[in-house]
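Quick one: this structure, given as structure tokens, is what I'll be asking you about.
As you look at this complex, bear in mind that one protein chain is not there, while each of the others sits in place.
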Amino acid sequence: MDYLINLSILFSIYGILAVSLNLLVGYTGLVSLAHAAFYGIGAYAAALLMTKAQMGFFPAMLCGMGLSACAALVIGMVLSKFRGDYYVIASAGCTIIVYNILMSWREVTNGAIGIFGVPRPAIGDFVFTSNFAFLGLAFAFLVLIVLAAQLIASSSFGRVLKAIREDEDVARVFGYRPLHYKMLIFVISAMMASVAGSLFAVYLMFIDPSTFKLVENVFLLAIIILGGLADNRGALIGTLILIGLPELLRFTGFPTEIAAQMQKVVYGLLLIVLMFLRPQGILGKFRI
Amino acid sequence: MTALATERLCKNFLGVQALRELSIEFKEGQCTGLIGPNGSGKSTLLNVASGLVPISEGAIVLSKHRLNCLKPHQILKYGMSRTFQDGRLIGQISVLDNLLLAMAERKPFRALFQFRKNDDLARAEEMLRRVNLWDKKDVLANGLSYGQRKLLEITRAMATGAETYLLDEPFSGLFPEAIEIIAGLSEDMKKKGKTIVLIEHSMDLITRLCDRVIVMDAGKLLAQGTPQEVLHNADVLEAYLGK
Amino acid sequence: MQPLLELSNVHVEYNRFRALCGIDLACGQNQIIALLGPNGAGKSTILKAAFGLLPISQGTIQWQGETVKPAPPDMVQSGLSFTPQGKSVFPTLSVKENLETAVHFIKDRKDIQSRLDEVVSLFPALEGKWNAEAGTLSGGQQQMVVLARGLMTRPRLLLLDEPSLGLAPKLVKEVFMKVKEINQRLGMAFVIVEHNLKSLLDIVDHAYVLRQGKVISSGPPTDAALRDTIQNIFKL
Partner (left out) sequence: MDLFFQVFVNSLVIGSLYGAIAMSFALAYRTTRFFNLAHGSMAAIGGYIFFWVRDNLGADFILSLAAGILAAGLAGFLIDRFIYAPQRQRKASSTVLLVVSLGIVTVIEAVLSMMFGPQFRPLVTAGQISSFQIGPAFITHVQVWIIAVNLLIFGGLIALLYKTKFGRMIRAIADDADVARTLGIRTDFYIGIVFFIAAALAGLVGILNGLDTGLQPTMGFYLLLKGIVASIIGGVGSIPGALLGGVLLAVVENTGVFTIGSEWRDAIAFVLLLVFLALRPQGILGKGGG
């Protein structure tokens, strides 16, 4: 049972990441590999503020979101200069730089050792110590963020994002300014990723930089491509499958190390095969 | 009154002069035909006038504003809209969404809080019915036939409610029924006092719809006047027919 | 006489869009054929289908009297060449290299040299530009390079896709005069796709007018019905 709760918490956190990344990749056509950076910023902001400044979880999370938003403004401006594949490479560079900072700015981030003893969140006197209670919190955030994403997708704003994705010139001729739209969705998406990061930090009560590597971002990309681009339910289904999959492999009886690698083989193959069979994913409405 | 004019407009692409000191004007409330052989610079003129390609030299005059530098998102503010020759619809969204794109909120923060219920669906329905596309409103634009795409393209431009319309070969490759619909729309626009710039090859349609014709050749103005005058101009015949 | 290239009831579809619906068309030896019609009528599609760049969903293609399933490498070697729309030179290759790429299947250096000499005699203007990057030439010269490249394989039939695209009318005329000259000197056949140029009618033996994937009229350029259809479509 505890095992299922663990999985559900992971599902909630990755669900948030996938839905927010889908806003960029699926709806706006920005294949961003910078998402892991904001995930990391959120996690470290929460962990540091809670351990070093004894801040509560919610204010710490809000600070993390603010910090992510600022970082997203800078990174987004830099990335806005690029198109297509250059965008992918440049955004990967951003994740690598942030990872490098988390690893090497030891005075603050404690480097590769990471940060221990991050407390669980509390509301008043109630502390989310049990995983079951924490699941409630994480799931509540997932619901909030999916709702927000759904609203964005169904608003005029979402329609413009799709137009920008396909033909920026046409969007311009009809009076829209693509840069503004791209910046706004980039910041929103970064703030959502930051929430997932904060939740992750207090869930494990420990974080180190290895979680926020580029490969994590590739995993997220696999999730949303599998589930379907430009569809929020798709992102959730993709999360469900790719979070559940390694657990299935666990039952095959391979040693843990091999199972971990098998898991990578499977999601790598999934990316390759999907691009042949169904480039828009299971529920997707958009092909990259 | 002048709706749109160019002053000694030049446009160079990598050493090729697409427009050479072109000075022409399009009068308010008139339909002006823009004709000329392939590669004479008609589409380039439209692209420059809608800000999609920057001006090399000279200026554009748009509702009395003289501009050397024009951004595409500004043209609507000056009351101008356009269509594309190749029908650039947003393929992976619905027909209705394509149309609403021309009618919805432009500011990103406000657009975030504008939903379907705020859209002017009544007007959208009226416009789509006019071109027999209401049944197709939920179809992705990619699923339309060539003719339907052309119809939606011009309807979308009209939905902006602009005063001046740049129409890049709206009739090309269409069947007579579709041609009739678009010709009808153009006539309606003229009745409402809108300005139209029409690129078209068929002289029949030009004579029927246009008050004036401007003939371009090799990026320059070759001749202008009423359709009748232009049709009998020896220079035009030579440029067009190469005779 | 047996036609060189013959299409019977050819259909082509892509993305569920019916680009050609039942095309019948023939080009005899030594003939110049024109395909006219508005944008999207399927003129280029015919060339691509005949050359094997697009699969046909129905109908047959006969080349030199035999039914073939065309594939570009085979067609080139059996004497059919295709020059695509626009300035389709290789811009970073020199003019000479551009011409040499066309005869990639020929090993014999002497043979290649003799073909180069032959082409130069047809396009003397190119000789001075031999080592210039093709992308730096003017539009008209680039079109000449494309035409010359098409001749390197000594085809029996050359498919020309809108050679006038982006050219000034005077240059277009020059290109067509060249085509006529080659046709008369070397006895080579041409199928030329054009948008709306009636001046092309002066040099062709037979014209087809297309609309929405169908041939709506065909005949020799003097044919009254054909002239009428063209009048109706282009009105000038």
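Going by the order they are written in, the chains are A, B and C; count residues from 1 in each one.
Operating definition for what follows: a residue touches a chain if its C-beta (ideal position, glycine included) is under 8 Å from a C-beta of that chain, and two chains touch if they have at least 3 such contacts.
It should be emphasised that the depicted structure is a prediction, and the values quoted were computed from it without experimental measurement.
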Contacts of the hidden chain among displayed chains: A, C
Touch criterion as defined above, residue of A:Ile9, A:Ala46, A:Ile225 or A:Leu242 at the omitted chain: A:Ile225
Touching the absent chain when the full complex is considered, from A:Leu73, A:Val88, A:Leu204 or A:Leu245: A:Val88
Selected from C:Ile46, C:Ile61, C:Val76 or C:Val95 as touching the chain missing from the view: C:Val76
Touching residues (missing chain, whole complex) on chain C: 51, 53, 72-77, 81-84, 88-93, 97-98, 100-102, 104-105, 149
Absent chain, residues of chain A that touch it: 31, 78, 81-82, 84-86, 88-90, 92-94, 96-97, 99-101, 103-104, 215, 218, 221-222, 225, 257-258, 261-265, 267-272, 275-276, 279, 287-288
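One rule holds in what follows: only the chains that are shown with their structure count from here on.
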Length of the line joining the C-alpha centres of chain A and chain C, rounded to whole Å: 53
Length of the line joining the C-alpha centres of chain B and chain C, rounded to whole Å: 32
Whole-Å separation of chain centres (CA-atom averages), chain A against chain B: 43
Sites on chain B touched by chain A in the complex: 50-52, 71-73, 75-77, 81-82, 84, 88-93, 97, 100-102, 104-106, 108-109, 111-116, 118-119, 156, 160
Contact set on chain A toward chain B in their complex: 151-152, 154-157, 159-160, 162-163, 165-167, 169-177, 180-181, 184, 230, 285-287
Sites on chain C touched by chain B in the complex: 17, 38-41, 139, 164-170, 172-173, 195-199, 211-212, 233-236
